[in-house]
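The complex appears here without one of its protein chains, the remainder shown in place.
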Amino acid sequence: MKESRVIDREGVDALIQVLIDRGYEVVGPTVRGQTILYDSITSTEDLPVGLRDRQEAGTYRLEERGDGALFGYVVGPQSFRRFTTPPGAVFWKGVRSNDGFETVEPEEPPKYAFFGARPCEVAALKIQDDVYFTAGDSLYTERRNRSFTVAVNCTEPAPTCFCDSLGTGPGVSEGYDIALTEVIDGDRHIFLAEAGSAEGSDVLSRLTDREALDEELVNAHRMVVRAADHMGRYLDTDGLKEVLQSNLENPYWDEIAKRCLSCTNCTLVCPTCFCSSIEDHLSLDGLEAERIRTWDSCFTLEFSYVNGGPVRPSTGPRYRQWLNHKLASWQDQFGSIGCVGCGRCITWCPVGIDITKEAAVIRERDVRRVAVGTPSVREAGE
Amino acid sequence: MSEVFDVVRDQPFFAGMTEEQIRAVAETARLVSFDEGGVIFVEGGPARRAYLILDGDVALSLRTQEHGAKTIQTLHRGDFVGWSWMYPPYRWSFDANVQSEVTAVQFDGPQLKKISLADPELGYELLKRFTEVIVTRMQALRIQLLDVYSTFR
Partner (left out) sequence: MSPVPCRILSVKQELQDTYTLEIEPPRDDWSFLPGQYTMLYAFGIGEVPISISGDPSDPTKIVQTIRAVGAVTDALVGLKQGDFVGVRGPFGTDWDTSVAEGRDVLIIAGGVGLAPLRPVVFDVLNHRDRYANVTLMYGSRSPGELLFASQISEWRGRFDLEVLVTVDHGDDAWRGPVGVVTSLIGRSSFDGETALAYVCGPEVMMRFTIQALERKGLTNDRLYVSMERNMKCGIGLCGHCQLERFFVCKDGPVMTCAQMAESCWIREV
């Protein structure tokens, strides 16, 4: 175990303050509209203190825990990508000139400290790094390179969590500056804090803390390990890419289509989805142009539009595109699976479609093993 | 006669048939040629002959009210022209005109049917080849129907 310090709630307040003093805009979980959303915070008062989330397919509720836990919930419908690739960000600006037009240099983006990032989120940031650094996208890299991450290890997973299946949690191992583990034991309310980077060490050194006792370390560690055994979902990743890529014509995709509303919720809440679109704006006098980047989703009808119509006019193939990309072809493109097991898509799907279940059904009904007939075909005599 | 036999035997269309079968088919055939601008058959005319193009181009067209004669397809070396000799009412369903000088093997329709009846195996071999060509041509015509090069706005 890395060198761990122990701080209390005041220490967490101090931590937030140190980051603010260093010029970071600290963004973390807050309660808004009966959900937990990321917003600017200035102290622990802004956090969802004493709240727990009840999540299941298509359901999300907040309820009182009866204690003063600062991090007694898992993830809400947002992820930190709303700061690294803000929807509506101007990624290019130009003004007309004698030589056509000139590029206007963009303003410096804010420095963000991602506060309360779950291990799945930290893993998602790493996955997004692969996508955006490969493409060479300055919108993302400028924000990401200036960011600071305070991760929080999970001890109470939600029924929709399955990070353990992907090896992305419930504890962080890399990609963070500071990692906290909250422990409430009777009257004691402490946070184990460990540094994951030089800057993290430096920040921690500004706080009043004490060294962690061995039993505290062991106990915290055990809580995280136990969380791995209490995952609500499981995704069998063994040979999954091959199964999915061999089942593109499985009639089951059209069965899912009967339930899927193509509402795009899953892509909006997903921390790794990166599809974007561009809106062009021109000032009324025609002298200034802006190119705005928005989030887009492969579930929309227009997404695959080419001259003549969309390539995927049917819902089944659009769902297939999303699931296959996330779990299979992402591996061809970026060398890792695109899912971090955060379970958001399960919770926030209005009809409760479960990615782990659908992947399992495809595996079960693998067309290479199982005789295929469309559901409407019946053998004579049936 | 032997000249016709040699020509027919060399045609890829008949590849795989026995020498005896090809001989029987060649006996219903003769070599013909048509000048550029000539007419091979007209829509509605009696369909008694099948043509296998050896060289030159044949334009198939239909006479329409709105557009006059419209060429719907052109055929060339190696293509069979005309199927209406196989089925009643034995009338051509389009015009076949010579686009560039044509030499062809002309088969007698009723005779082809007679030898097919006498030798069902030969009949099957011929029908197998005819249907493959018809199917390929039908698939190509479907693409033509799709009008794939049009712009969509």
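Per-chain numbering from 1; labels A and B assigned in written order.
Quick note on the criterion: a residue touches a chain if its C-beta (ideal position, glycine included) is under 8 Å from a C-beta of that chain, and two chains touch if they have at least 3 such contacts.
Since this is a predicted model, take the numbers as computed values, not measurements.
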item: For the chain not depicted, the shown chains it touches; value: A, B
item: Touching residue (missing chain; options A:G33, A:G100 or A:G186); value: A:G100
item: Of A:I278, A:V351 or A:V370, the residue in touch with the unshown chain; value: A:I278
item: Residue of A:D53, A:D177, A:E216 or A:D296 in touch with the missing chain, whole complex considered; value: A:D296
item: Interface residues of chain B (partner: the chain not displayed); value: 57, 59, 68, 70-74, 76-79, 99, 139-141, 143-144, 146-153
item: Interface with the undisplayed chain - residues on chain A; value: 91-92, 94, 96-97, 99-103, 131-132, 134-138, 245, 248-249, 274-278, 280-283, 286, 288-289, 291, 296, 298, 303-308, 311-314, 316-317, 321, 324-325, 328-329, 332-333
